[in-house]
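Since the structure comes first, as structure tokens, the remarks are kept for the end.
All protein chains of the complex are present and in place, except for one that has been dropped.
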Amino acid sequence: MAGDQTPLVSIDKLRVEFRGEDGPIVGVEDISFSIAPGETVCVVGESGSGKSVTSLSLMRLVEFGGGRITSGRLGFSLNGKQIDLAQADTQTMQAIRGDEIGMIFQEPMTSLNPVFTIERQMTDGLRVHRGQSRSAARARALELLQQVRIPEPEQRLKQYPHELSGGMRQRVVIAMAMACEPRLLIADEPTTALDVTIQAEILALIDRLKRETGMAVLFITHDMAVVAQMADRVVVMYRGNLVEEGPVERIFADPQEEYTRKLLAAVPRLGEMRGKSAPEPMRLVGETASNAPVTPIDVDPKPLLQVHNLTTRYPVKGGLFRRTIANVHAVEDVSFDIPRGQTLALVGESGCGKSSCGRSILRLSEPTSGEVLLDQTDILALSSRDLRRRAWRDMQMVFQDPFASLNPYMRLRDQVTEPIRNFGIHTGSAVEDRVSELFDRVELPRAFMSRFPHELSGGQRQRIAIARALAVNPKLIIADEAVSALDVSVQAQVLNLMMELQAELGISYLFISHDMAVVERVAHRVGVMYLGRLVEIGSRQQIFENPQHSYTKSLLSAVPVADPTKRNIHDDLNFRPIPSPVFPLGYKSKPSTYDEVAPAHLVLQNEVGLDAAPE
Amino acid sequence: MKVPAAFRNTKGIVGAVVVLTVLAVAILAPLLIPADWATRMDMRARLSAPTWAHPLGTDQLGRDLMFRVLLGAQTSIFIASAAVLMSIVIGLPLGLISGYMGKTTDNVLMRLVDTLLSFPALLLALTISAVLGPNLQNTIIAIGIAFTPFLARIIRGEALRVAQMPYVEAARTAGNSDLRLITLHILPNIMPVVIVQATISLAFAILAEAGLSFLGLGTQPPDASWGLMIQASRDYLDRAPWTALVPGAAVALTVLGLNMFGDALRDALDPRTRGEA
Partner (left out) sequence: MSYILNRVFSMMLTLFLISAITFAVTNILPGDVAMMIMGTQSNPEALAGLRETLGLNDPLLMQYGRWIGGMLTGDWGSSLVFKEPIAPLLLQKMTASGLLVLFSMTIALACAVPLGVWAAVHANRWQDTAASSTAMLGVSLPDFFWGIMLILLFARGLGWLPSSGFVDPADDLGAAIRHALLPSLALGLGLMAHLTRMTRATMTGILKQEFIRVARAKGLNESTVVWRYGLANAVGPVMTVAGLQVGYLFGSIIVIESLFNYTGMGWLTYQALLNRDIPLIQASVFVIAAVVMLANLLVDLLYAVVDPRIRLS
């Protein structure tokens, strides 16, 4: 598609610096690439690669964040002439922004001004660039809302942003960017903050708009799967420099650079585990670790953890005296087992109750009813004293945010030592030996022991969190989105470590995640949650290769596959929005009833949500 | 490391220098300057403008303003520090308990604190001081009590935020008792906010002491504080404005130093604003 047309954008030797406390910090060192009309170029890289800085520079918005374009050309073809955006004055840039180039950002929740109506925000660009009257701009806004398939557009114009869901807001932001029919749309991580079904919708929308209008798209992302779905050409960035550039098929099939190969090897691809019964560590470039399958070595016929009819509700307070006026049904009649040495993954979109479920099992949130048996011990019956002594001796948790899960004012050694001392697992010099051993075990140098958390990277912190959880020799570790905040290469290493530990120590995991591709890698069994209910549970192969519940199917169809030859989300999609989990007081939910479609493969029979009639 | 970051900007350095200077004066002046230099009355030079003999002028009794200001530092700083210390000693446990326990305890305590916040701090301090009878000790108590609700509110908010952090939950599952959780995991993490608030409260306490003494409901003679000096100057403003300006400038300079240092500390330490500004 690039052909020998004159490019729409040609970036040449761009260099961007930021003011730092100790002199300038280089955001982008030396970047050159071009975008042809009608082409989608994906810029991909991990955090700190400078991919966002590049896109902000093109809009000259980088200056508002303290950055400065110190050298290079930003060629842009305007009315048949090439102009250099790096040298353009404020007026020229204001005329180009929103007219020639539209831009959308990562956070749909904060992308719209909370105190203005949708109409005002959609029309002001039109009135500035096109000089349209209020009514003409309003008519165009309506047309745009229809174009991005927003239901009841008349209604929406009068609303404020907080009245719309995240996916809806991102559609509004896209409609806003499309208002003046730009020739280039810059999308800076537009789906990173969204659930997978909404991500699929937004990706499909951007792709359709591109085909309908013939605009070019500069798509910034960290997600190789999204790249595979969207890109015509790919630009790989690393630490402010361009690593590799080429057509998407070539980049995925035959990466030339070591860094690209590493990056691609670390990406789990949905479907690549097809036909395998046990999880397998990933084969990472430059690592010699074995990737033997983690075969369950369960000799005990009794499962380690049994969860029966677990229900957790959170009160919604309001009115006089802050009474409880409704309940959030976070976890609703959920039952499952986890055998020794195996991993059960709970998957679902935000708000489905998967985290609440994990927290309820540990009693970090107090369940409303149900039964949790860990090695035949009734966890929910324990006093708070016994909970500390017995339950947490056997179950530990690894949290999502590596920057928030370690006490910033405590040395790493002390954080790992705490559980050993509190539970009296070792005494005297044995404690020190055990801590050293744990640092070795999670592959961190012993020199880190006297450091503080802020001296570590995200991946290293997550290793400490794992060491702390391992310190008590737990039988079960609940990993709540434990790798979600990590860059993909670090994520792969931590996942491999977790699988190694399982193979060696026979630990069980409750692996809570929104990422289907990761789950396919690590899980023996998978449970799919929706609106507090477990809608389907079965072996990994059963769920991924033969999904039965309609929600499981739509979830799987929405996952972008990291393979440009298998584009699966280019039809215009519209998934059913997830209903509210808030139920009136005294609402009696029906018990969950399951259909066993295959041995140990259960599918929920109930209708879920408020529309479903109560018992 | 974190603390030196407060000194990395000009505001922090200037603030720290001013605060340290005032502290040095408060501690050293009484040791180096004979007390009677500030009370010696020079009857021939009453309300004298600044001269070589009296660089900052004299008051209505012919007392040297420079020595009075230097020696008055001790009283003003002592009252302010003691009052802030008192409000922390009461407010810190209150805020911690309220934030950590939550539920009814929190509701009741915070309703009380919110109500107390409806009383202007200066009014509360003046009333307490008037009812108890104005003197140095009661000035401390009055300011201390008046400042407590505000501190308790801030500490409670911070304790609530920290108590919900994953590292506190992780520490809970690591088998720590409530006491260990509060002292080892929550307290150290709210200390930055406490330190910043203490610095800023110190500035307000100096202003409050000056206000109370100015109205005659704070420090009483023969104790000499800056507020008291300003009060004494009220009848001589026309003839000798320096009698008000000299102690007023001392108050302003100290408060300015504390505010600047507090601001810089906040930029460096307060997790809620860290990275901003």
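Letters are used for the chains, namely A and B, taken in the order the chains are written, and counting of residues starts over at 1 for each.
Definition applied: a contact is a pair of C-beta atoms (placed from the backbone, for glycine too) under 8 Å apart; a residue touches a chain by one contact, two chains touch by 3 or more.
This is a predicted model, so every value here is computed, not measured.
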(request) Counting contacts across the entire complex, name the shown chains the missing chain touches. (result) A, B
(request) Tell me which residue among B:Ile33, B:Leu85, B:Met101 or B:Ala130 touches the hidden chain in the full complex. (result) B:Ala130
(request) Check the options B:Ala29, B:Leu56, B:Leu207 or B:Ala232 and report the residue that touches the missing chain. (result) B:Leu207
(message) For the chain left out of this view, which of B:Leu109, B:Leu202, B:Ala244 or B:Ala268 touches it?
(response) B:Ala244
(request) Check the options A:Ser32, A:Ser77 or A:Gln94 and report the residue that touches the missing chain. (result) A:Gln94
(request) Mind listing the chain A residues that contact the chain we can't see here? (result) 59, 61, 64, 90, 94-99, 102-107, 110-116, 124-125, 128-129, 160, 162, 173, 176-177, 179, 318-320
(request) Go through chain B and note every residue touching the omitted chain. (result) 111-112, 114-124, 126-128, 130-133, 203, 207, 210-211, 214-217, 230, 234, 237-238, 241, 244-245, 248, 251-252, 255-256, 259-260, 263, 273, 276-277
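Everything below uses one rule, namely that only the chains that are shown with their structure count from here on.
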(request) Using the touch rule from the top, collect the residues of chain B that touch chain A in their complex. (result) 8, 107, 165-177, 184-185, 188-189
(message) So in the complex, the part of chain A that touches chain B is made up of which residues?
(response) 21, 322, 362, 364, 388-389, 392-393, 395-397, 399-401, 404-410, 418-419, 422-423, 465, 468, 471-472
